[in-house]
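For this view, one protein chain was removed and the others were kept in their places.
Then we have chain A:
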Amino acid sequence: MSNYLVGLIIVMYLAMLFVLAYFAEKKPRGKWTNNPYVYTLSLAVYCTAWTYYGSVGIASRSGISFLAIYLGPVISFPLWIVVMKKVIRISKQHKISSIADFISMRYGNNRFLGALVTVTCLLAIIPYISLQLKAVSETFSLISSENSYVSKGFLDDSTFYIALLIAVFVAFYGTRSTDTSQHKKGIIATVAFESILKLVFFLAIGIYVTFYLFDGTTDLYNQASMKANFSQLTSLGGLENGFNWLFTICLSFFAIFLLPRQFHVAVVENDNENYLKKAIWLFPLYLLLFNVFVIFIAWAGNIRLPEAVNPDYYSLLLPLQQNNQGFVLMVFIGGFTAVISMIVVSTLALSTMVSNNIVIPYGFIKKLVEGNPEENAKRIKNLRRLAIFLLIIFAYFFYVNFSAQLSLFSIGLISFVIIAQLAPSFFLGLTWRRGTARGTEIGILVGLAVVFYTLLLPIISQVMMPNVKLVEEVLFGYSWLKPAQLFGLDYLTPESNAFLWSMSLNTLSFVGFSLRAKGNYRERNYAEMFVNHANYENLQEGAFVWKGEAYVADIKRLLSRFLGEARTNRALRIFNKKHNISDTEERADARLINFSEKLLTGSIGSASAKILLASVSKETPISLVEVLNILEESKETKANNKLLLEKSEQLTAMAHQLKEANEELLFQDRQKDEFLDTVAHELKTPITSIKAASEVLEDDDMPSELRRQFLENISRDTDRLDTLIHNILDLEKLSDNKTELDIKKRKINKTIKKALKGVEQIAAKKQVAIHFKEKENVEVPFDEDRLLQVLTNLLSNSLKFTEPHIGTIKIYLEDGDKALRVSVEDNGRGIPVEDQAYIFDKFYQSKNQNTKKPQGSGLGLAICKKIVEGHKGSIWVDKGFKKGARLVFELPKSRNGT
């Protein structure tokens, strides 16, 4: 066939894809593009030129080992119903648009991690794309008649122009919307269509070879069995070869989840998670069909074709030998479709990752903040288009320089080994809460380094310095450092060797570094959302750990930059309606921050969205307490109670110090207003009561018994007002550090006894027993009057909440090296877990107070806290104590604090 005819056919074929994509885009909700079959067929983007040509090549040389690449996905598919469903749900909720987004989001929306995953994918996929170009170029030269023609540079190499045409197609249909989480129906429709084409064509050539060139499978078997190496081709090999099988199955198992193009079609483009139910049996069936004739074509090639030809192209060479032009062209087009769909989806996925996880978060973001919505949309689209072209061109040059030496099968496996480095963080991230961003980063980097050393270095050295035999020679004189046979395992293939060591070290580093240091609150919050996904709504809406300040107007301005005015207003209106928030609300809460982050994630990626929102909100990182509360809510964590409780106590104390520092700052400005509001409310209640009672008392007919009751109420409310005002002033004084504490070394025993004396009468009246385990001669510096106030307060609280007759209160002293610890515990009704973190807040009222109002002012514990902190000590609730309430405070032994 002439070069020009083949070229023309290629162009016509691409034009047809354009038209098909156009119609699919026109009716994005049509029945033809939205069904489980299209979904399953789009998953078949897994079958590339590697499958189409490479499998036959492998089958002809090493028998049925090519099957391992398809066994992984087939084994993994029953798991899809569990794992993929979870991944799809999480991705939909967070508007995740790539595997890089998914992994970086899981580890706290980490910018560096997103970039690292993207780079890993680039390393894996660019050679993979170049493999596809290699297949196109080599098959093109096989079928075109001008075999003598040798290209002199890329400008007159037809592959280069084919690559450019594909880039135009992707750039056109892949970047129509800036929101990458939007579905691209046109592209998916063409991919599904191509999946049918390549399967049908491959089956056709299989049938042609088996039943037309030969007399069926038996005939082929008989003829092939006469070849010398036949027994080797049909056996599985020994135990050692079994390891190679195992590792290759593992590789393909990971790849079906992690390859950017698979993630894209399976997760990002998924319309309905119910499609999975059909896909889990249809897709394995597709793979099975695709592989039925591989072995027969391979045998036929071995029998009919000379040894010198490249066995990868048997399916093309067999009809070519018969001069059957129709079949030749059909096989070529089939291979070409496999190539196109792979390149299209891969570059689409990669360009999104490059723009959202590298370019925008690192540097481009400032420009976007300044631009208007139209400009931004244009910039983002152009950025992605540029990325698509660069990716394809890059793959082309990789192909020109490196691909010649390698078979389709080995390039594919290298890609799989690299992409598998994401497996520990992806799979463990879905099931294991402790995984941290740091662990992930180190794991991936270590894994990549091992892959580079064991697999890439030998190849690169072979190409760059053919004279230096790195693979055979021993590095630094140590034979166990030999790249392809690390630690002397000489029966593994280079890929299996690289996989084994990179995966082991990657996983070890990931787990090790994750266990060494806990992630920050953001990481742990996302961990909880990803792992405990059933509890997602709860965590997302209610307990999402975000404390800070932001204004709706700022967020609105930010959203408009990317979504435009109209869309922003509509989104916010829906949001307000859903959560019952007034449209005039000025302050943004955690839910709005979350919601906006999700909206922006689609356009610019999660890391950038986080950075942008952080620029308009002031986040207060005091949320460890809340994180712990979330953790405590989940049953599993409760099982680990002992260790966790210990840790949580330490953390609570730490969080306390943080909180203290923050409260100090916040108190200066806005908090003050809020405080005044609450004070006004608290003052108004007794005033209302007094006013109402005095009005009622104007009635002369009131019975005198009732009259006395009303007068008593007035008197009691007046006392309440008095205490309240006194406490407010006291608290203000303590907060502004206006009061000098008279701190001197004193005996704690004496002061505690004084406090006991003060509550003696009430205790006796209520018949509550108070035990104090004395410790003679313990001296600490403190202000006696103030400490008396603290002790009296804690004791009165205990008295208030214990039952008469059976109530017992105990006071313990623990004399440490640096601090003295005083515990006051009772056997009353205890403090509900959800209140424990707040009881030291001003005016905090427990929701579980039944219907009785608290008798105090709501400030007692807040004052206690201020006083203890004035001593550089701390006060907290002992969460481990379940028989009642135990409040503990610590005073440092030296005046400078602990």
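Please note the rule applied: a contact is a pair of C-beta atoms (placed from the backbone, for glycine too) under 8 Å apart; a residue touches a chain by one contact, two chains touch by 3 or more; residues count from 1.
Criterion: contacts and distances are computed from a predicted model.
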Given "Response regulator", "ABC transporter permease", "Tryptophan synthase beta chain" or "Electron transfer flavoprotein subunit alpha", the protein name in the UniProt record of the chain not shown would be "Response regulator"
Touch assignment to the omitted chain, from A:141, A:685 or A:808, lands on A:685
Missing-chain contact, candidates A:157, A:312, A:597 or A:717, resolves to A:717
Full-complex touch with the removed chain, picking from A:218, A:582 or A:777, is A:582
Had the left-out chain been drawn, it would touch chain A at residues 582, 584, 680-681, 684-685, 687-689, 691-693, 695-696, 699, 702, 706, 709-710, 713, 716-717, 845-847, 849, 851, 853
